[in-house]
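Here the complex is missing a single protein chain, while all its other protein chains stay put.
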Amino acid sequence: MEFVTSKLEAAANWGRKFSLFTYPFVTACCGMEFMSVAAPKYDIARFGAEFPRFSPRQSDMLMVVGTITEKQGPILRRVYEQMAEPKWVIAFGVCASTGGFYQNYHAMPGCDQVIPVDVYIPGCPPRPEQVLDALIMLQKKVQEGRGESIDSYRRAMAAQTGNQ
Amino acid sequence: MARSVLDALTSRFGDAITTRSDHGDEVAVVARDRLVEVATFLRDDPAMAFDSPVFCTCLDRLHLNEDPRFEVSWQLRSLRHRQRIRLAVQVPEEDARVPSLTGVWAGLDWQERETYDMYGIRFDGHHDLRRIYLYEEFVGWPLRKDYPKEKRQPLVRRTGLE
Partner (left out) sequence: MSSLKTYVLGRKTAEDLDRDDDDLPNELMTVNMGPSHPAMHGTVRIVLTVDGERVVSGDVQPGFLHRCFEKEAEHATWTQVFPYTDRLNYVSPMLNNVGYAMAVEKLLDLTGKLPRRAEYIRVIVGEISRITDHLTCTGASAMELGAFTPFLYLLKSREWFYQLLEKVSGARLTHSYVRIGGVFADLPDGFHDELLGLLDKTEAVMVEVEALLNNNKIFHDRMAGVGVLTAEDCTRLGITGPMLRASGVDYDVRKDFPYSIYDDLEFDVPVGSKGDCFDRYLVRIAEIRQSIRILRQCLAQIPDGPIIVDDPRVALPPKSETYNTIEGMIRHFKHIMDGIRVPPGEAYTFIEGGNGELGFFIRADGTGRPYKCYVRSPSFVHLSTVGNTIKGHLIADIVPIFGMINMIGGECDK
């Protein structure tokens, strides 16, 4: 029985990884490189992640593109919580990963202060090839059924349904 | 090019104005209570015709050891006569209020809000003086020299998502 369900799950994951719908949470300069990745030369449509869905309800990958500031924190948190599982997060650019070279009173040191992140892409801004590399890494993760938010969701469910 | 403007100002307003010139920029330091009068003259007089505002900002002179602490400056431009001038008002820390020039040039609206947000200077007569870049819960005036650069005041951090 587990053989059938695990094969089904692998097939479902195969479908998920090649049809990731992104929600590009674009704030800053990395947005220009995101546009370049979506443009004809470094086509992200080849990998299935073509259409950005500008609604968290309809997307399963949140791409945090650019610097997150303290003022933006609650909004990012709310957008993340509105997405349905399974969901993955890519921190695009060094500002979203660790804060970059901005160490001041308003730039948050990385978006993982508010949401769990699956793949970090360094670079200021990263080259489009780096972004595609990160997407392939994420697709591997999706195929294996792993992911920060999925794992935390499973832990939360296990805590609720387990022996209490 | 703005030398004649400074001369006209000093001849008309006397000792409410002190002038200085630095690297080609002409600055007129105005007494606080005559500021709106000077600004209206600069806008309406046909020989001056300063019809366009450029910026409004503040200089915190704490580390320069000069008194009074803040110098609020407005840069103006005349599109007709192609000249520029900077008005400055010096205020101490205990009484950091200046009259607002939004009644004279509407374009200074957000610039003055930004100066309030960053330095804590109150603009009397501004119709909607609230923080513009930072959130309402932020405490303090970040661009003052005594605010540490890395003092964060986070609104939300990651809890409950583990």
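Labels for the chains are A and B, by order of writing; each one numbers its residues from 1.
Assume contacts are C-beta pairs under 8 Å (C-beta built on N, C-alpha and C of every residue); 3 or more make two chains touch, one makes a residue touch a chain.
What you see is a predicted model; the values in this text were computed from it and never measured.
Novice: List the displayed chains that the omitted chain touches in the full complex.
Specialist: Computed over the complete complex, the missing chain touches A, B.
Novice: Please output the residues of subunit A touching the missing chain, sorted low to high.
Specialist: Residues in contact with the chain left out: 25-29, 32-33, 35-36, 39-41, 52, 54, 66-67, 69, 71-72, 75, 79, 101-102, 104-107, 124-125, 127.
Novice: Can you list, in ascending order, the subunit B residues touching the missing chain?
Specialist: On the side of subunit B, residues 22-25, 27, 51-55, 57, 59-60, 63-64, 75, 79, 82, 86, 105-111, 114, 118, 131-135, 142-143, 149 touch the unshown chain.
We take it that only the chains that are shown with their structure count from here on.
Novice: Give, as an integer number of Å, the spacing between the C-alpha centres of subunit B and subunit A.
Specialist: Centre separation, subunit A to subunit B: 43 Å.
Novice: Please give the residue numbers of subunit A that touch subunit B in the complex, ascending.
Specialist: Touching subunit B from subunit A are residues 70-71, 73-74, 77, 103-106, 108, 112-116, 149, 152, 155.
Novice: Enumerate the contact residues on subunit B facing subunit A in the complex.
Specialist: 133-135, 142, 147-158, 161-162
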